[in-house]
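Left out: one protein chain. Kept in place: all the others.
Chain IDs A and B follow the sequence of writing; residue 1 opens each chain.
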Amino acid sequence: EITLSGDARMGVVDYGNDPEFSARARVRFTMAGETDGGLAFGATFRADQATDAKGNEDMSAGTVYVQGEFGKFEMGDVASAAEAAFGDLDGVGYTGLNDYSDITYINGDGGDADSRGSVSLNPVNQGTGSLFSYSNAGFGFYVGLFDGVANGLSSVYEDAGFDASTVDSDMSYSVALSYGTDTWSAGIGYLANGDFTVDGTTPGGAPITADADGAEQIIVAGSGTFGATTVKAYYSDFDNWYFDNSYGLSVTYAADALSFTGYARRDSDVLAALTTDRTDQDSFGLGVAYDLGGGAALKAGIVDSDWEDDTIFDAGITMSF
Amino acid sequence: EITLSGDARMGVVDYGNDPEFSARARVRFTMAGETDGGLAFGATFRADQATDAKGNEDMSAGTVYVQGEFGKFEMGDVASAAEAAFGDLDGVGYTGLNDYSDITYINGDGGDADSRGSVSLNPVNQGTGSLFSYSNAGFGFYVGLFDGVANGLSSVYEDAGFDASTVDSDMSYSVALSYGTDTWSAGIGYLANGDFTVDGTTPGGAPITADADGAEQIIVAGSGTFGATTVKAYYSDFDNWYFDNSYGLSVTYAADALSFTGYARRDSDVLAALTTDRTDQDSFGLGVAYDLGGGAALKAGIVDSDWEDDTIFDAGITMSF
Partner (left out) sequence: EITLSGDARMGVVDYGNDPEFSARARVRFTMAGETDGGLAFGATFRADQATDAKGNEDMSAGTVYVQGEFGKFEMGDVASAAEAAFGDLDGVGYTGLNDYSDITYINGDGGDADSRGSVSLNPVNQGTGSLFSYSNAGFGFYVGLFDGVANGLSSVYEDAGFDASTVDSDMSYSVALSYGTDTWSAGIGYLANGDFTVDGTTPGGAPITADADGAEQIIVAGSGTFGATTVKAYYSDFDNWYFDNSYGLSVTYAADALSFTGYARRDSDVLAALTTDRTDQDSFGLGVAYDLGGGAALKAGIVDSDWEDDTIFDAGITMSF
């Protein structure tokens, strides 16, 4: 069985220059079946991802899964174990306003490089990923694993003369554990990108080799609901990464159809290559949403982030189908 | 709710050299919902447009809308106010034969540059557009608006050394009014592309600036049905455009499943850069169609246009699903 769902949005966004119209529409395919033995299986991707979803060794969009009492096993553009367990902070605005409410996870999402401040952060793209999830009695257990075979290098490395075909990389992986009730949840995760070596030739013709320790990340996260208020927070520590640690908090207050969201986040000891004027990059967001029913909502938001040159804001309508 | 529709066609087309097989198939997604307060909303795009339809500040395919008693407001790859009001002349052939029956509107369609004779005519692409439509008691009122923020320059300008990031552009807009009954309609429209300045550097290294008056267009159009015959005509006057005026007429005669269409159009005082042998470019088309029922039709057409080196013709079948 194949079902269609979709989303759309339109409104006005200001990235610091002039207000601009911004709109989009998307459709998602969801395929589901069941074997004679009761094993559930399926796949999902969006229409705009149709080409990436047939990527084979580099399936960089959509996922394929089997699911049974043993849990769920997925391949494709999977989230990391930690993102599957904790997700992200609550966002603001009808567009997300560059998604500073998204927590930085160093792997997952098809092994693609994360980017922050226009620098591509993951040097090795390990292609199609996998994720195992198991939940029972409030506990959630997650393991993410890539295959260690490089399907590409980040442009920073390629421009420096490194040759993707010479990458020798450890497997990238992630593990996470969570526990939750109806009103609160907490968990811990560990992610490791794997050490790697890569050879190449500088533009000047000299041979170069990079023998690099892969990035590592530890994250603790939790959320709690207190009446009409939901609070979510995380603290993450990094090694061999572009900043030493990152922590943040979001608060959402809901009153009938209306809801207010605020978040604050700090990325500490940011590498000088990414920022010239401070070592701590702070991001603050405020947003309001009004549910119109039937899948539509009005949303507006404002974000003040050290990652941006200007305060940015938007207002518009979101739709789900 | 999401519904699918589609179209396909196949046949033989001759662009002046040899006859060629020509075929295509397309699918369209249409999403529609309604808020608790009775506001209709939705979005539509084709499967082949899925990537462009999530273009945000440059949504160059598909549209998103809200609609109520106040009228309809759309964003995305919208038509200009005038095209929404008048449409185009009746076309010929199963492929449209390069669509010389389409009236030239200087903006709309996502702010993309119109092209004629392989010259890209709109220097500034203003990205995602918007269109407001209201109709009541036979009157139709339309306003199209772009945001004035440049999402790109035409290749003519880019090749000359102009830098898209330096464009300072007025908003592009269009207004149109129409009135119609069951048997006739008439209307008038005005379109303005907005003045703009753009800086750059010539290939030789010298600084250059263009301070240009935006194109303007006035158009009157009307149609009438006389028994089995439908006549449609327009006259359009341009300023700062590639031709001074353009006018044309189409006539369609329908007899049961059979219909005949002819059109004639003249683009006057065409810029020498677009044509070397005459200042008036004439286009004539003749076509016949036979409705097979069930969504299929046989169509054939022939077009003789000064914009083409040769007379072009086609014959084939069209299908709608």
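One rule holds for everything that comes next: a residue touches a chain if its C-beta (ideal position, glycine included) is under 8 Å from a C-beta of that chain, and two chains touch if they have at least 3 such contacts.
No experiment lies behind these values; they were computed from the predicted model shown.
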Candidates A:G6, A:G93 or A:G127 - the one touching the absent chain: A:G127
Listed residues A:A8, A:A23 or A:A43, member touching the removed chain: A:A43
Those residues of subunit B which, in the complete complex, touch the missing chain: 4-6, 8-10, 12-13, 17-27, 46-48, 50, 95, 292-296, 317, 319-321
Positions on subunit A where the hidden chain makes contact: 1-2, 4, 29, 31-37, 39, 41-45, 47, 50-51, 53-57, 59, 62-64, 66, 75-76, 127-130, 146-149
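Convention: only the chains that are shown with their structure count from here on.
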Computed distance of Cα centres, subunit B from subunit A, in Å: 39
